[in-house]
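Here's the structure, in structure tokens; my notes come after.
Missing here is one protein chain; the remaining ones are kept as they sit in the complex.
Up next is chain A:
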Amino acid sequence: MRKIRKITLTAVGWLGLFTGIFWSCHHDNPDPQPGPTGSLQLAFDNVVGNTDLQLNTENYTNAGGELFKVTTLNYYVTNIRLKRADGSAYVIPQDSSYFLVKEAEPASQRIMLKNIPVGNYTEVSYLIGVDSLRNTMDVSKRTGVLDPSGGMTGGMYWDWNSGYIHFKMEGTSPQAPVTASGKVFLYHIGLFGGYRTKTINNLRTIALPFGATTVRVTENGVVPKVTIQADVLKVFEGSMKLRIAVNADIMVSSLSSGVADNYARMFQIATIKTD
């Protein structure tokens, strides 16, 4: 009898322990999404025209007939939104909405968006670059791909003119002028509008409608995969005719906006996999 009572008491005790844990912490972990959620994958595929981009080895030709190789291609994909058919949108929470796509790191090209309310989506939009709010935040908020120590960012931060580089493309070209580091072209596009003094704002929003395909996010079904192609040739072609021979080095300069306008048009939906 005594033994049974002891066991009962222990069981009640354990129950109390767990009840304590759950009750006491209910307010700590509010469910971020009321209702069921699912996932969606964005995959970035950097291409040159019709071929897959190969770093360092392949020669390509831009619209100006200039031969070039690409050695680096990095860009920030941030502030992702998913639009629904009724025009409303799901905005990925700020702290989960900063990604750095690097051609040299295949894993960085696949972005898994989680905790998305289930439903049908018709468009994805995102910023290329780091918005002005994040660009001016306390260093405690600059973690992961935003860590200015470059552990992961690999030189996507200007230390002398505080701010992130939104888009970076580097390469070599026989048309480039000779510099100490060889015949190279360097396009480092940053600038977010300035802290207190207004500067150029090179943030660009990319909106890509899914067209005829309905992207259905479900709780347990197949995770839809949206593949976005980014065509390097478009960086040279657009409102600005970018020629390596003329402008091999564009960083903090008024020309940077032209490059941003060009690369804003380099993205398109390639495939949507829903099964």
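In the analysis below, a contact is a pair of C-beta atoms (placed from the backbone, for glycine too) under 8 Å apart; a residue touches a chain by one contact, two chains touch by 3 or more; residues count from 1.
Here, contacts and distances are computed from a predicted model.
Candidate names were "Cytochrome-c peroxidase", "Transport permease protein", "Transporter" or "NADH-quinone oxidoreductase subunit J", and the UniProt protein name of the unshown chain is "Cytochrome-c peroxidase".
Note that of A:Leu55, A:Val118, A:Ile200 or A:Ile272, the residue touching the chain absent from this view is A:Ile200.
Summary of contacts with the chain left out: across A:Asn59, A:Gln94, A:Ser162 or A:Thr271, the touching residue is A:Ser162.
Among A:Val47, A:Ala89 or A:Val252, only A:Val252 touches the chain that is left out of the view. Taking the complete complex into account, A:Ser140 is the one of A:Ser140, A:Ser181 or A:Asn220 that touches the chain left out. Across the interface with the omitted chain, chain A contributes residues 5, 9, 12-14, 16-25, 28, 136, 138-140, 142-143, 147-151, 157, 159-162, 194-200, 252-254.
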